[in-house]
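For this depiction, one protein chain was excluded, whereas all remaining protein chains were kept in their positions.
For chain A:
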């Protein structure tokens, strides 16, 4: 399905809305196919009108099929997946792309839901198939307060190969039927035109969470796999898991730092896994105050940049000491992000608490960098 240009442009535009279009009415079982198709067409036409892209009908209609399964709430997501390789593929394409440029309300309320829904999906698939690696759903009650509302609605999105090695960025806004009873045309939040479609990719996310109970680090280190503890060097257990590939520092106070994830949901998921490990060791671990502390993204503008010019004209924001560090350090004020800009055209953005800050920062810097393009 996906021809070459699609993964680049389509996902960013359409993905954010993809989940929203079949809004499963909360009570009724199955929206008719016709209804869904109608919604989809309406929605796509609006998108097409806005963006001048031909609405990609074929690939997107296929996802309609699994939705009824989700709505039924008893789905085996696997069959859903398997029966729709297209879906998977499409979604797989979306997975590497940011999906969070939604109107704020949607993002806010959905931010946690996709995670939960992902969990739910995983839990379900776990119970129904051996594919998922997660332990039983019982630990779901780890105390995530947000868990409550969206269970029934949450099955919509996160089918995309959660068992794939590529973790889909589960930023897909939950098709929360309560809030999206009708398809609201959403203006694209990401004006791609300026950036020629260059999207910064997240490289590292640092988050913290409070497990809210005192921990015996020695016990954890002894019983957990992949845990190191050297009290003389550092007063925390260092634990690693392979999926998502992350590292956690667990302190005896119950606080935990999780690093290395490539998306917010992965970070949360990883933190939950660590919490589960601790829980399984017998501690009454909870999952409080999960907070993303830092996000790092990087991208390539694909042209060489004349840093001497940049440092001269943006003196108050930049410092460039090539004998110290080969990149120019640019401290953007709004949003408050630090960018490392290299001669080769690579840009690293750090200091963000939210994904949108990274995108905004890049959009701000791109025209400036173009001005200093080294021919």
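General observations
As a convention for this text, a contact is a pair of C-beta atoms (placed from the backbone, for glycine too) under 8 Å apart; a residue touches a chain by one contact, two chains touch by 3 or more; residues count from 1.
By definition in this document, contacts and distances are computed from a predicted model.
Note on the omitted subunit: UniProt lists it as "SPT3 homolog, SAGA and STAGA complex component", one of the names in "Red chlorophyll catabolite reductase, chloroplastic", "EF-hand calcium binding domain 2", "SPT3 homolog, SAGA and STAGA complex component" or "Sodium/potassium-transporting ATPase subunit beta". Of the candidate positions A:198, A:221, A:288 or A:340, contact with the unshown chain belongs to A:340. Contact residues of chain A toward the unshown chain are 203-204, 206, 233-234, 236, 238, 247, 249, 259-260, 294, 296, 304, 306-309, 311-312, 315, 319, 321-326, 329, 338, 340, 343, 348, 350-351, 374-375.
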